[in-house]
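Taken from a larger complex, these chains appear in their original positions, while the remainder are omitted.
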Amino acid sequence: MGNLCECLGNFFGRKNTNVRVSLPAVCFIWQIAMIVLFGIFVRYDEESDVKKWLELKESANITSNIENDFYFRYPSFQDVHVMIFVGFGFLMTFLKRYSFSGVGFNFLIAAFGLQWALLMQGWFHSLDPVTATISIGVESMINADFCCAGSLIAMGALLGKVSPVQLMIVTLFGVTLFAVEEYIILDLLHCRDAGGSMVIHAFGGYYGLAISWVLYRPKLHQSKRLNGSVYHSDMFAMIGTLFLWMFWPSFNSAITDHGDGQPRAAINTYLALASSVLTAVAISSMSQKKGKLDMVHIQNATLAGGVAMGTAAEFMITPYGSLIVGFCCGIISTFGYLFVTPFLEKTLKLQDTCGIHNLHAVPGMLGGFVGAIVAAFANEDVYGKEGLKRVFDFEGDFANRTPGTQGGFQAAGTCVAIAFGLVGGGVVGLILRFPIWGDPADDNCFDDEVYWEVPEEDEEEIIPPVLEYNNHMIHKHQDISESNFSVEQS
Amino acid sequence: MGNLCECLGNFFGRKNTNVRVSLPAVCFIWQIAMIVLFGIFVRYDEESDVKKWLELKESANITSNIENDFYFRYPSFQDVHVMIFVGFGFLMTFLKRYSFSGVGFNFLIAAFGLQWALLMQGWFHSLDPVTATISIGVESMINADFCCAGSLIAMGALLGKVSPVQLMIVTLFGVTLFAVEEYIILDLLHCRDAGGSMVIHAFGGYYGLAISWVLYRPKLHQSKRLNGSVYHSDMFAMIGTLFLWMFWPSFNSAITDHGDGQPRAAINTYLALASSVLTAVAISSMSQKKGKLDMVHIQNATLAGGVAMGTAAEFMITPYGSLIVGFCCGIISTFGYLFVTPFLEKTLKLQDTCGIHNLHAVPGMLGGFVGAIVAAFANEDVYGKEGLKRVFDFEGDFANRTPGTQGGFQAAGTCVAIAFGLVGGGVVGLILRFPIWGDPADDNCFDDEVYWEVPEEDEEEIIPPVLEYNNHMIHKHQDISESNFSVEQS
């Protein structure tokens, strides 16, 4: 397969990064497809349709509009929305000359992904068997944003090495795979995963890593000069970090149970994140000879606690349990950035630009297993009889499931998510190797110039003293032709 | 009139940009006026006054504090607030040397505008005939922020070419005109316009364009070097874009009906915005020879879907209807940036710095007509009998209005908004031409230096290698006097 691709590559000649046909084509055709499919399938749910809501109020004897799910979940939705667009977007602006692409492509693929997610998740979870329609509401929007997150995580591993068309394909398949694995994990295995340690982070992480592994570029060092940050690009990335960090309690509590479920998930996540910060700082400082901190760790490893609490946040993990999870994941994630990412690149030929292995894949997997353990030890003393049913949804077909069994299924769910990520990513990676998607050459990666009209910097402004000096010198050395200065006067 | 102004200009001599007297005078006098007028007119409403709230709870048999309007609207208010100050503010930081003014003047005029809006909107909409007082609450704050938005949009056309004193005047009249046209459109014509396609965007857009047309500067090309972005100023502008984009669903749903109205408006806006992103990217890429994207389009045209859904978001436009609106407006807006703005500047002598014509004026107008069409086709099958009354407020004097008639009035409302913008903007533009407001000369536009103490860049830090090299050279060529270096050591 690899050889075939290279042959095709040679056939097509030198890499062509012109996406003037492919990108508009993909955007237009897919957007039109969305419109058609939405026309056929998508309707307002009973809480956002005026007729159905008035009927529901009467039939269910709802006395106040505040009972509409909107008022339970909309603030959390907006926080999640900020995480997806500003959080993930700005986190990927840390490269010195790839900030436009980081935030811009994130914007593009999330905007497409959420539409496709509404359809895919609708078909799998809420297709009305009678009318063959999907009903969407506030919770659907949250789930659609969640679903995008999987693909945005994968984008982190590929950052700087692929074209926007390839990212659209990553998202198309990413969202599709997500909806399927989510259906298996949440519906068939009946796992609980409110914040998506398994279905979002473990899946998204391994999906991205597998794609990146297939797309390995042996000569990527030719773009080394651009694979790093500058002072202000690191500051922009901190905007992303902080909005992710602050709103992670909303992420993990956005679709948990009304009532006690949402505050419990928020508190647990809040504590785990705080704990991660301290251990990430500690390891970062210890790892450098002079004890200096590394921005990469502060930007990423501080978030590991939130990833790892994605499954267990809604359980009765206890406040100190949350702190312990954050404590461990802050350490593991920072170690990952220090040792595992370089190791993966050297040994496994796996180039992971943002280090999603350390922030999403591993903490997500750990979060899945933490959830399994906490679920397995759940009991009526702590949850109460009703509470146990309520938290684990032991109803209908699953009324007789015990916490121990649930724990087993949770662990199995984690494995399913990882398997979907690895296999799906491998296949998608092969698709992306076809030399028609406009990806940059090895010496041209991490560069906004390839896909963006980048403003020229205004030299005049930045270095007047030198120019003045040079001007002076010219008068001394008339043998230097004046034409050299034309570039500076543009 | 133009000649008179020029004469006066010559009389006063070379443009004086010193606002040391005028700006403090305007701020102090107007703020004191606000205090006096608030003292006379403004009181807490019954949901924020402790005495009245306790009485209301008893008289209206309200059992829970959660029924207070605060809990329905405050999260949306905060999102709108972010859009006004960070969204509009940072969107206007894209110029390389006008970022302080972009975000700072936006801050100033919104802070004034919201106070004046509370008064103006209070007088027109909620003046108590008995006590002659205005009652303010959470909804008033949202409306005041909305009202500011009209003037902030107008600021976009004028960015870089006017003084802060002129912007205060733009806001004083802008808010006044807004309150009047809003009264005509919402109260007299009984239009629905929850997200303000008509009253905010169409009005604000044409208001700014008319002012800018009157203030045409034939020699503006003299400031061309500063009328563009640099890499990091484009990144700051993306902060504005994304916060506008993310919170637009809150903007359009902030004052819609409790219950089904808010989620429906949010979903519709969410979908239209997503659709805009894809078509804006597509057109942007198609328009450039190598398929490269232009930051101007990504920063602006992606938002057109939100503008265009301002009226129809609360109607039953259906999810795919929202996608279609976003699809079209993303295209139209990007085409505007590519062709219409240059055309307007060349042919109509209309300089529109931020391109508000393409982001607000046209999508706002289209949004008004989309609203009219959707309203005209409303029927009891879709809305239910009660629902139709509820959504279009067919009560009291308007109990007998049909959807068809309503559609006509919606269209008329759009025209009223545009007329107010054009005529009002023309008059305000003439006022601003008096040469006493401290606006910059043609070769001095788009420059923060005029109104701000701008920190000097630290050359030492940025260019050490060259200095070192130069130092070396000096020793070789002793004829170059050392005094040349003094500038670099400051």
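Letters A and B mark the chains as written, and numbering starts fresh at 1 in each.
Everything below uses one rule, namely that a contact is a pair of C-beta atoms (placed from the backbone, for glycine too) under 8 Å apart; a residue touches a chain by one contact, two chains touch by 3 or more.
From a predicted model like this one, the values you see are computed outputs, not experimental measurements.
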Taking the full complex rather than the 2 chains in place, the copy count reaches 3
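The criterion applied here is as follows: only the chains that are shown with their structure count from here on.
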Distance between chain centroids, defined by C-alpha means - chain A, chain B (Å): 31
Given the complex, residues on chain A that touch chain B span 17-21, 23-24, 27-28, 30-32, 34-36, 38-39, 42-44, 47-55, 57, 64-66, 68-71, 74-75, 78, 81-82, 85-86, 89-90, 93, 97, 99-100, 103-104, 107-108, 111-112, 114-115, 136-138, 141, 164, 232, 236, 239, 438, 450-455, 457-458, 460-466, 468-469, 472-473, 476-477
Residues of chain B that touch chain A when the two form their complex: 66-67, 71-72, 75-76, 79, 96-97, 225, 228-232, 234-235, 238-239, 242-243, 245-247, 249-250, 258-264, 266-267, 270-271, 273-275, 277-279, 281-283, 285-286, 288-295, 298, 302, 316, 318-320, 323-324, 327, 382-384, 386-387, 390-391, 457, 459, 462-463, 466-467, 470, 477, 479-480, 484-485, 487-488
